[in-house]
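Left out: one protein chain. Kept in place: all the others.
Right after this comes subunit A.
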Amino acid sequence: MSRAVMIASTVVWLLLVLILPFSGVVTAAFSEGTASMVNALTSREATHAFTITGIVTVIVVLFNGIVGTMLAFELARGKRQTKRLSAVLHAIVDLPFSVSPVIAGLMILLIFGPSTMLGTFFGHIGVKIVFALPGMVLATIFVTFPLMVREIAPVLTAIGTTAEEAAATLGAGPVRTFWTVTWPMIRWAVGYGLVLTMARSVGEFGAVLVVSGNIMNQTQTATTLIYQHAVNNEMVAANSIAFVLGMFSACVLLVLEWMKQRKEGKKDAHRSAAVGKAIWIVSSR
């Protein structure tokens, strides 16, 4: 009985927060026919916004992929750090989860804004950070940073080091051990982290809006363009882009689902946590 109630309320919840809004988006996007939707999507500002989103996402995924993985190794395997230091490190890694993206954007403005010391310095050497791509990349990195670390570090801790030690006693050097033993055990976690990072980067709005200044055809991203269209009451255009992003999210969910099945370390807790995270990311859009 209570089980039925739970399932029913879950379905209602999904209907209210996910399915109804998205079907609203779809209806609105197609409300003036396919042609005007295609127009909205192929307009100069739309293609530019998609390009900017793409560039930021690629840079952020590459950066977090490498730095995040390395930090995960340091957190899970680092030997020298004392307990207290590692607690501080963990807190720092999780900071973006608890700080609002808008505040993250504001922090970057405060540090690199044109009238600040650092801003002036970078201005002198000809690098624009705020209201430009570097600032947007910084903001997105900040927002997405925990995703890689939080995917990989627990897996590293769970697998321990004995398999690697076994490889060493069998004569394998560190490089061989990494590629034949460590990597196969963490690769799905890394892939998972990358996909989550990508999804979050594409969907990031608040931090990027603050930092980019939302300048059309310059720093506008797909999400900030939706915002602008909505403000200007251009609902077809807004919903068309939202529809594309929504479809992208659905694809990401499918990829995550597929990866989940490919993950060899079958840890149910880990799995459902990841799915929860995926839903959070998709719905936070």
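The working rule: a residue touches a chain if its C-beta (ideal position, glycine included) is under 8 Å from a C-beta of that chain, and two chains touch if they have at least 3 such contacts; residues count from 1.
Convention: contacts and distances are computed from a predicted model.
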Among "Aromatic-ring-hydroxylating dioxygenase, beta subunit", "Carnitine transport ATP-binding protein OpuCA", "Rieske domain-containing protein" or "NAD/FAD-dependent oxidoreductase", UniProt-listed name of the chain not shown:
"Carnitine transport ATP-binding protein OpuCA"
Of A:V38, A:A166 or A:L254, the residue touching the omitted chain is A:A166
Given A:V181, A:L196, A:A222 or A:L256, the residue that touches the chain left out of view is A:V181
Residues belonging to subunit A that touch the chain removed from view:
162-163, 165-173, 176, 180-181, 184-185, 264-265
